[in-house]
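Below is one structure. I have some questions about it.
Partial complex: the chains shown occupy the same locations as in the complete assembly.
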Amino acid sequence: MEELNSPELAHTDLLPRLKNQGYDAERVGRRRAWVEQRCDARLPHIASCSFDPELMRGNIENPIGVAQVPLGVAGPVLVHGRCARGLFYVPMATTEGALIRSYERGMVALTRSGGVQTAVLADENQIAPAFLFPDVESATAFSEWAPSRLAKFQAAAAATTRHGRLKSLACYQAGRQVILNLGFSTGDAQGMNMIVKATYAVCRWVEAAYPGARYLLFSGLCSEKRASGFLLTRGKGKRVTAGCLLSHKVLRLYLHVTADELFRVWQSTVMGHLEAAAIGYNAHAANGLAAIFIVTGQDVATVVSAACALTCFELNPEGLYVSITLPALSVATVGGGTGLPSQSEALAMMGCRGAAKAVKLAEIIAAAVLGGEVSMGAAIASGEFVSAHEQYGRNRPK
Amino acid sequence: MEELNSPELAHTDLLPRLKNQGYDAERVGRRRAWVEQRCDARLPHIASCSFDPELMRGNIENPIGVAQVPLGVAGPVLVHGRCARGLFYVPMATTEGALIRSYERGMVALTRSGGVQTAVLADENQIAPAFLFPDVESATAFSEWAPSRLAKFQAAAAATTRHGRLKSLACYQAGRQVILNLGFSTGDAQGMNMIVKATYAVCRWVEAAYPGARYLLFSGLCSEKRASGFLLTRGKGKRVTAGCLLSHKVLRLYLHVTADELFRVWQSTVMGHLEAAAIGYNAHAANGLAAIFIVTGQDVATVVSAACALTCFELNPEGLYVSITLPALSVATVGGGTGLPSQSEALAMMGCRGAAKAVKLAEIIAAAVLGGEVSMGAAIASGEFVSAHEQYGRNRPK
Amino acid sequence: MEELNSPELAHTDLLPRLKNQGYDAERVGRRRAWVEQRCDARLPHIASCSFDPELMRGNIENPIGVAQVPLGVAGPVLVHGRCARGLFYVPMATTEGALIRSYERGMVALTRSGGVQTAVLADENQIAPAFLFPDVESATAFSEWAPSRLAKFQAAAAATTRHGRLKSLACYQAGRQVILNLGFSTGDAQGMNMIVKATYAVCRWVEAAYPGARYLLFSGLCSEKRASGFLLTRGKGKRVTAGCLLSHKVLRLYLHVTADELFRVWQSTVMGHLEAAAIGYNAHAANGLAAIFIVTGQDVATVVSAACALTCFELNPEGLYVSITLPALSVATVGGGTGLPSQSEALAMMGCRGAAKAVKLAEIIAAAVLGGEVSMGAAIASGEFVSAHEQYGRNRPK
């Protein structure tokens, strides 16, 4: 970088455009060298990519190497789901000391209490284009026209994709604008590209079929990679829940708290969340989600919507019933970054590589994240939070 | 993983505990081999770590290697900030095709319009312990006692850290619980560990000084790694804003839209956000934030709070004034994952390695993310969104 | 009132219980006299009720008279709705000076621009009982059982009411709790009593039909008399929208602003609402709603949910398109307070007394409230806000 006296941008300031987008090792190297020279920085570790960069095509542009994020393992967590059944070891990539130890502790406690029941309650990705009309009357006419034409909309969508299937349609009119919320099943893919393309086809079909309809492909309602109240009930991707009855014995021996103490933390922090006008309630679901998303090749930015989650602790005669519900968990086992080498290995660790595994992955993630909720709450209740971070999270000067 | 008929957890199911936590290459390898055997998975790419794993100590537990996340470069973006001045090339790690191309396009458009003004408006990380009392009267007494004792609180906090400094204190009482919101400056570190430790000291001092005070270290109010309304005004970490007047010429030539068209997307999607009860408004700030956080060693889960951002497009005679405000950008240039090899290289690319660089980094990030907002909006307005993703984001079957 | 040294409550401290609940004029007077004596206050104006207090039975308990709220008229507003067609004069009860003048100004401006298009987009009141189960597995089983049994649920509901009809059913499971959202049509009544009773019958039927199901009649989801994100998309009662194209001429002559100036207020305050994490966006819909609810015998507390509304101003070549959408307008023309003497007269002023008029009333309200939005925005834009309040809203010492 340099001090500029003029706002002019010279052609030579632009990143080099290389043949065929430049994904082969030689061109990636050439681009990296350009950056090193231009930014006056040496990038040997970024350069240390263990696989053919041509594999990055479709995942990134202007590649110069890889970010190497520390990868550890937490678990095991025993899952009693529809698809995930058994003990799982969960790979997590993070740079936050003590995080994996905390998740591990929680997962093991859940396992010692008999394991975690999980269920995927809904599975529909969505996108919500906006249709613009000249006035309320014409917008209302469209709101009345569209809902009865699901079959036509499905046909228009189906022309673009074999994997995504339009399942539902709802109109939300405000003034002269009608938001059309479209729900798609996307199989084992996260599917945003797929359903954006299908929605584009739907919109163009509407344009032709309904004279005067103008559209914008996105209205913002669907809350892709954003936190919103809408996500909590409407969801996005998989709505998954996980629960476990933590026994008094496990609470005492492994989490160093009583049920009452742990419950008290839940209640107190729920009040804090309400006062903050937070979306949902959870201790730190984002931590587990981000760590698993990075390592399994998910679209990491979706952690924002996925973390709109509801953790609940309930007093029970036999202990504490703990659960988490993730209404907007948009995870995949095919497509996106899931096929990249280290990401694919991480999925394999959980038996989640490839087709017909996305529901299983969602169940494992919910169980793992529940482990983190329990462990964090217990550390607050027992007063061990600081000492644990002192032990594991200390970043010494190097 | 395996099917279990019994909920019992055998000792051999637990991850191996290795000497001195097992950060040396040999023990990392032994742990990885245990996982490979246990999970029936081969992990050669995870194993391909270009640096001494001992460097991971303090960042992760149970390490078995690294996640390799594709890393590309977007930019340049011209920044006119207090600390960041000049043209910057921004490293981003992602697996979402077309993302970097989109950010690059937006950053270049901002640069061609004369560059981005940025400002860090506030810089205070915070944490909010809860104090619990038997009734409203005793809680009220505490609410009246605490605010006038900032100096005492500061002394208690200062005993634990040289870098974090307690700057402000506010009480939020509800019923018999008093949330004490503490604001700290944390220098160039993200500082959560530092301020948690300082807050622990404060709480213990209060316990001694104010008989009957019981506390929980967290109340949830501070919204660490969560989306909340509180963040929008109170902030967390750096509150940074970035703005630029996009000229009509740049809009037309490089973004293929008019000011009116691009503005129309803003307005329409704002309505969609309001209808979704979203926190804040932005197109896809999470994308840029996640990509930069991964590559620069930030705590990636903080993307949830950082993405509570406000994008604004305003019609101007000379074009479109575009801005983004990130009230809760908690970024660091020392500590956490910032010192890891590839992460440190990425920071070096922007001249942001080490002390006295965190504000500069925040300014560059704001400018970069603004580029993404502009480019996404323009792609929706011009109808090019789908074709761009078709060109760059296609994950071909391998 | 008196200072008490003892927490004991004497029998004589309790309000007198009178025969047959005491609604006849003599007993109302006796109760009032008891209060006057007890509270050392004279209540002649509260006593001045122009109708037989026996008519209050079913609307209030322990009656002692009436609150007399000043009632004025705003309008006319020209409405082009499905049910409301023509010029309307809107009765409003308020004590806030300048409010009626402001609404009047706005309504007349809308009328001069050709009138307001309105549409009721949905009409379904709702209630959401919670079903509690011992674990995630049993709760999930219920979530799968319920949705396919709408006809059975409808039969159970129908046994209790002729007017309310169960139309829809949706399950929202979180952990081991399943919220069952039930949507009812309630004709021209607000219908909460009706649907609560029907829901009670549904819950008891479920209890019998599904062993192990325990329920709570309310889960909080339905947001009765509360502000929530859920209301914006799911609604409650009538979802009604109203829009009008304000011409440049009307803007200039009657509102003393240009389209650009008025739009600028909208945009600036939208940003303020987003920063406040407000539910929806509007200038002061609550003012108009409260004033009309009081005077027409609506349940005034529902102003909280009804005010979750979305006002939108959009620049147009011919002027400014203004609209408001009220997703949760729960208004009635039969039942509740609508049959009380002064309330019934107020409804008659708008041709909205009795059966088959609730949709018409909703349309008039939406148009009237839009008038208030326009007028308030214009007063801010033109700088006349303070002078208008000085002129009309001054409460001189008496």
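Order of writing sets the labels: A, B and C. Residues in every chain begin at 1.
Here is the rule we use: contacts are C-beta pairs under 8 Å (C-beta built on N, C-alpha and C of every residue); 3 or more make two chains touch, one makes a residue touch a chain.
Not measured: the values here are computed from a predicted model.
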item: Total copies in the full complex, given that 3 are placed here; value: 4
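As a working rule, only the chains that are shown with their structure count from here on.
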item: Chain whose average C-alpha position is farthest from chain B's own; value: C
item: Intercentroid distance (Cα basis), chain C paired with chain B, Å; value: 41
item: Centroid spacing, where centroids are CA-atom means, of chain A and chain B in whole angstrom; value: 15
item: Residues within chain A bordering two or more other chains; value: 172, 174, 177, 221, 228-230, 277
item: Chain C to chain B touching residues, read off their complex; value: 228-230, 232-233, 267, 270-271, 273-277, 279-281, 310, 312, 314-315
item: Chain A residues within the chain C interface of the complex; value: 80, 117-119, 121, 135-137, 139-140, 143, 172-177, 221, 228-230, 232-234, 241-243, 245, 277, 310, 312, 314, 321, 323-325
